[in-house]
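Every protein chain except one is present and positioned as in the full complex.
Let's turn to chain A:
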Amino acid sequence: MIRHLFKLIWNKKQTHALLIIEIWASFLVLFGLATLIFYNVRNYIQPLGFEYENVWAMSLNNNQDTIAIQEKVETIFAHVKGFPEVQSVSRMSDSYPFSQSNNSRTVKYNNVATQIGVVVADENLSKTIDIPLIKGKWYRNADSIGKYIPVVINRKAEALLFENQSAVGKILSDYDGKATWIVSGVIDHYKDKAEFMENKPFLFELLKSKDIWNKTLVIHVKPGTDAIFEAKLVKGISSIAKGWSTDIVYLTDARQKQHDMTLIPVLIFLIVCSFLLINVALGLFGILNLSIARRRGEIGLRRAMGATEKMVTAQFLGEIWVLSTFSVILGLILAVQFPLLNVFDVAAGIYGIAIVTATLIIFVIVTLCAWYPSSQASRIHPAIALHED
């Protein structure tokens, strides 16, 4: 019977070309959609790695003021820390958690070079946003007197640079090969662009004591602290540093913004694809309905020759399955290029699940589209079907 199906399909290849293209294109759309969804889901289920509730990020702006910046920042820091509402405060670069800004550098160890996200922060960051260490320790401000800048890296960076060795105590070089950093500790995750971000290599560098550029204060306030305190805080700062401005962001809001940035395009893509697929399914249903209806004579003949209704239905389903298999194989040839050529930075496993999912959905759609017309047509009376032809 399979051989019979292949012959039937092969001898009608021109008629089927359009159908194959349609299924092929749907497969690719589904593959893309499934990849996108699985990629984001897999990222989402990985831990964030830090706390953001009741954390504010306050950017300090010295504007036209150029006098004694460092001292003013230190005074502000002490002022903020003094409030009973503040549990902990840390000073860092403007790429605070969930911020829109990014920094990265090439970091080398022996022959391995990799691009790593970099944040400059003082000793308080791990406490302020609660980043647990899994190896070594978080650097101290006092460590800045050493020859190398102390850093803390995440597990991903450790794995990339050191494979199975421990990173603690190792010296890292910059792009030019100059020994620059010393690893003081390793943390697990740090997804600073929120849950949907991929777990990427990351490095925290100790903020130098004379640094006047990195002036964002990350403040962990007590639960229930509100805008009244925020106003008090800002007022105090403007009296310490005349002409400076501040900008306070709640990390919960910044996180939401990051989510929106990821989810809105995904949602739009999902809606567009759904409409596309509904259209394809309707089109497929129409084509199959028509082509099966055109074969009433054949159905009557097969029934007269001893085929049962089920056999006729199975034949039509078999035909569409063979066509779909062919289309999916054509699609696969294209789809496997993504992991093979590493087109996007997505794990091969994600592509694998996406391929399986897209294939399953294709088969469900074609089965649903073919089942109704074929079971309907198989039920016609052979005498009548033969008479019509």
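Keep in mind that, in the parts below, contacts are C-beta pairs under 8 Å (C-beta built on N, C-alpha and C of every residue); 3 or more make two chains touch, one makes a residue touch a chain; residues count from 1.
Basically, contacts and distances are computed from a predicted model.
Participant: According to UniProt, what is the chain that's been left out of this complex called? Choose from "Putative ABC transport system ATP-binding protein", "Cytochrome (Ubi)quinol oxidase subunit III", "Spore gernimation protein" or "ATP synthase subunit c".
Facilitator: UniProt lists the chain that is not shown as "Putative ABC transport system ATP-binding protein".
Participant: Return the single residue from A:Leu301, A:Val322, A:Val336 or A:Ile361 that touches the missing chain.
Facilitator: A:Leu301
Participant: Which parts of chain A face the unshown chain closely enough to count as touching?
Facilitator: 1, 3-4, 7-8, 11-12, 297-298, 300-309, 311, 381-383, 386-387, 389
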